[in-house]
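The complex appears here minus one protein chain, its other protein chains still in place.
Right after this comes chain A.
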Amino acid sequence: MTSLVELMDYDEVIEKYDPVLGLEVHVELHTNTKMFCGCANEFGGEPNTNTCPTCLGLPGSLPVVNGKAVESAIRIGLALNCEIAEWCRFARKNYFYPDMPKNFQTSQYDEPIAFNGWLDVTLDDGEVIRVEIERAHMEEDTGKSLHVGGATGRIHGAEHSLLDYNRAGVPLIEIVTKMIPGTGRRAPEVARAYVTALRDLLKALDVSDVRMDQGSLRCDANVSLSPKTTGALGTRTETKNVNSLRSVERAVRFEMTRQAAVLSSGGEVTQETRHFDESSGSTSPGRKKETAEDYRYFPEPDLVPIAPSREWVEQLRGTLPELPWERRARIQKEWNLTDEVLRDLVNANALDLIIATVEAGAKPDEARSWWVSYLAQQANTRGVDLPDLPITPAQVARVIELVNAGALTNKLAREAVNGVLAGEGSPDEVVEKRGLKVVSDDSALEKAVDEALAAQPDVAQKIRDGKVQAAGAIVGAVMKATKGQADAARVREIVLARCS
């Protein structure tokens, strides 16, 4: 399909057009229950097991708002520097599509719970861009459709569809930015950086799993191009199915080059929803959307308005944790890190791990050294992100503790880490199972040294003659004989003492 789409060279796009971004992020809250009923909110259950008359839209059922979800929505709004509505309502968004069995989605329309905020976003080189937030509103997620009979599992060409309503009614917060103009060449990077910053923020707030791969964080990217010659706003497209941070960047870039090619050939960009394809990195037209008016929004008669008291809002403001950027600023100061070092740690996803390792008892330098060198290498070898390595910061801290106590040498410590990564258990269990122990018993070491000296009499003679550097060969032999479990510095002392 990609081959049929004409694209403009990226440099030329930037020369001729100014991209304008708009990002809509949907985040599923990880409350215990759904938004309007007491069904469990969980990912991956057997189809339709977490359903009840309310989320199936059966006649006579009535919704009741999950107070915890409202609390989370307000906390998200506050963290995004939004104003919190003094009074707002839910609305019915009416449409016929089987992902909502009620034939409407309960959402908020022109009375969002939070509005007019901003989020500062740090780009890879440290530049900070302020993204204005239009609103954050509460709604419910839809069911999951499985399209059968089509070539690619997509709705086009499918013969029929199968619906699982476990996800229908899961609390969802939609966070919408204002138009983001003026980012030029960096538009794709800004889009990715914004979603990254938002993800980190939501994670710190502990309101969602924020797993893009599982759909608990989803991004729709609106892109339009404004010709530099006229400065007129262009027609936008909305790209959905963008399921990773990298895809956010790719999708924006693809739409920029596609729209530019359409415009430069005298065509018009169609206002439509487009579907991002992960494997080809391209977008294709999705289903036609009805206009806002066609949704015939009206106030939800079954739910009374929400009027958060100012006392409640302030109380929730007090529950906000240290936010990611505040944390970074504090750590940079406390650990005396340069901007560059801090940025590298953030970009490598290492900072939070190092902080957690320090909180578990390690010194910052020690923790940093493990995560950015040995563990980073292991992650690289395995082709996973650092946070996905199967070792916890507390386990790393324990290994460091064992080294500091003299129970493990650096080499043994790496072996202990390897054991943890291989799923052999905690550091202590690996040490036990693999028999990792520093030989600190001098008599055992002396015996090993004597054996090594006897095996290499010429080397022994050199040392006796004052060639101290020759001791390295004996130390090496002893380390080998003790399978790296000896303290090399102590072995060296013994070698020199024996030869004096």
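A few points about this structure:
The rule we apply is simple: a residue touches a chain if its C-beta (ideal position, glycine included) is under 8 Å from a C-beta of that chain, and two chains touch if they have at least 3 such contacts; residues count from 1.
Just so it is clear, contacts and distances are computed from a predicted model.
Chain not shown in the complex: UniProt lists it as "Aspartyl/glutamyl-tRNA(Asn/Gln) amidotransferase subunit C", one of "Polysaccharide/polyol phosphate ABC transporter ATP-binding protein", "Aspartyl/glutamyl-tRNA(Asn/Gln) amidotransferase subunit C", "GMC family oxidoreductase" or "Multisubunit potassium/proton antiporter, PhaE subunit".
The chain omitted from view is touched by exactly one of A:128, A:155, A:468 or A:497, namely A:155.
Considering the whole complex, the residue from A:69, A:84 or A:113 that touches the absent chain is A:69.
Against the chain not shown here, chain A presents residues 31-33, 37-40, 46-53, 56, 58, 64-70, 87, 89, 91, 94, 96-98, 101, 109-111, 145-147, 149, 155-156, 158-165, 287-288, 290, 292-294, 296-299, 301, 303-308.
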